[in-house]
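One structure follows; several queries about it will come next.
What you see is part of a larger complex, with each chain still in position.
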């Protein structure tokens, strides 16, 4: 029985793995093409005397690049943690996951706008709102999956799931705070977004849940 | 015998897995680089007073981005379902699958044209036709694979395969309808394309087929 299940594509979690791999691929591409938003002057038109000015002007877009990289990276980690808990996929999960990916792959656009319109709070609000939508859609994926342990390994304790829920609320909450702060200071708003991974990494309850789970399983 | 097959690259479906993984990679990249079609103004030339106008002008390309993302995402789901049923690959399958990927990776170009020439029905027709070719080539992959259960797990019932065939016909059919509606209203044509995943998700016969299959196998 157990031998058979390991070779059968229906039982061995193939679907979930392929969904996770596809999502990883999309996130990896989204995080890497952010750098294409950093303009390089045309080789055929460049004025050699302006390098220092050019780099100085690129400082702001580079900061935007770093913030988006860090926040998308954190969403990847959260996505990875969510899929760690799942034991099967449904069509609705696939659709909700697709909604999350749609929001995430959109991020390079507001990142670029925010870099171009660096003194305009609206650009920062638009940027913060797009990151908020990413966090919110990821939270919806999680709430759908955990409702009555719908798609979750049964040996995972409810307390672990609740801890994870709280953790997934941090990113959208900080995005809302950053949006509010945009009208005070764009730099402050950016700092708040940069703090998202700090909050994420500092919570270790989930790791304990992971380590405890197999013991229950044996 | 069964132990040997699990470690042997020829028997264990390695070829099929690598083909599926390569296709997933191509689709993931195609769906993610769509966002590069959303232009960001040059950091070095931007006029700060125009952000609202700029975002308003970007609304149309953004809608095109969402439609292409959703339709390509649905094609990925269908591709994933097709490969779930296969038990081996042939050279012809690889070639037909390559034709599908060729059509799919082309989509960002008509997506961009349709966003730029937003009041021109021809741009919408060109766009709808390129999506139609994606759906048609995927249907051809499926018809080739299922002809006399050529590449299909033998325990999959014919009724399940027929249900899948009908489902794969929805996307190209809706593309043809959208092309026809382009001359009436471009917005209506776009709405029809957006409805493709709704039709796809609402059919659950295939899922039942998947769940029934292992029982037959035991």
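General remarks:
A and B are the chain letters, set down in written order, and residue numbers restart from 1 in every chain.
By our rule, contacts are C-beta pairs under 8 Å (C-beta built on N, C-alpha and C of every residue); 3 or more make two chains touch, one makes a residue touch a chain.
What you see is a predicted model, and the numbers here were worked out from it, not measured in a lab.
The copy number for the entire complex in this file, given 2 shown chains of one sequence, is 4.
Rule of thumb we're sticking to: only the chains that are shown with their structure count from here on.
Averaged Cα coordinates give subunit A a centre that lies 24 Å from the centre of subunit B. Looking at the complex, you find that subunit B touches subunit A at residues 2, 5-6, 12, 20-21, 24-25, 27-29, 31-36, 38, 40-44, 46, 48, 51-52, 54-55, 58, 62, 65-66, 69-70, 73, 76-77, 80, 84, 197, 201, 204, 207, 210-211, 213-214, 217-218.
Across the complex, subunit B is touched by residues 3-4, 6-11, 14-15, 18, 21-22, 25-26, 29-30, 33, 36-37, 39, 54, 57-58, 60-61, 91-92, 94-95, 98, 101-102, 105-106, 108-109, 112-113, 115-117, 119-120, 122-123, 126 of subunit A.
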